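Left out: one protein chain. Kept in place: all the others.
Then we have subunit A:
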Amino acid sequence: MLTSTLKRISYLKVANPHWLIILFAALLWVYYLAQQVGFSGEAHLHHAHHNMHHSPETIFFRPVLDWMIMVYAMMLPMTSSTIRAIVNRIPVARQSRSLLIFILGYSLIWLVFGLVLFSASKWVETLSSLVTQANLSIGALAYLAAGVVSNADFRIRLLSACGSIWAPRIVGYKADLDIAKIGIIEGVKCVQTCAHIMVAMYIAGHNLMQMAVLTVALFYEKSRYRNKEDLLRNTCFFLAIWELAIFYQ
């Protein structure tokens, strides 16, 4: 009985080597929910321009931390096929270490992208107030634009590339180097395929519901992708309407 349960668990682990990553992402969602329920209003998931009144270090660290938490919650589940590919190609003794290095390489790209985004936050604010003065919803515009980008050829090309890696070397620092490279390449691919979504959310000032809707849409698009589905585009358009409804209510 016990052994069969253990076997079952070990099978699930073999079949889903990314389970720890998924668990981590799930915990982040629990954290978000807890925040939402616990201290409504005070703890926003929100970033730069909401943090004006805090001390200098919170101005920098807080938004970066928030950004990375959001990246992990939304983007880590997308890496599962890559993680499966890595685990199948690396010695068992190196697996945990390799996954860590992979995540580090992957995070690095998102971090750099986040920093670029923050450096443009002043610009976003100006744009936002201009658009609002013109009695238009900046959020709706952002999602509309994201929707248009969603079906671009380069995105579809990158989507089909998910989980395809160049097999690493297996001994010494060279193995780590190859894994870091896989992380960076995957990060770049992921930023290219999802940046428009993240930017739209950043501009719209994401709420948790929209974030959840997008995560589900992204995950579905990735795992069930067919060259016909306009799922992500339609989701973005839907969110644009949502933003309009909020704006004009």
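Miscellaneous remarks
Everything that follows uses one rule, which is that a contact is a pair of C-beta atoms (placed from the backbone, for glycine too) under 8 Å apart; a residue touches a chain by one contact, two chains touch by 3 or more; residues count from 1.
Here, contacts and distances are computed from a predicted model.
UniProt lists the omitted chain of the complex under the protein name "Tyrosinase copper-binding domain-containing protein" (options: "Tyrosinase copper-binding domain-containing protein", "FAD assembly factor SdhE", "Xylose transport system permease protein XylH" or "Cytochrome P450").
Touch with the chain omitted from the figure is made, among A:19, A:61 or A:166, by A:166.
Here one chain is not drawn; of A:62, A:84 or A:181, the residue touching it is A:84.
On the side of subunit A, touch with the chain left out of the figure occurs at residues 7, 10-11, 14-15, 84, 88-94, 153, 156-157, 160-167, 169-171, 174, 222-228.
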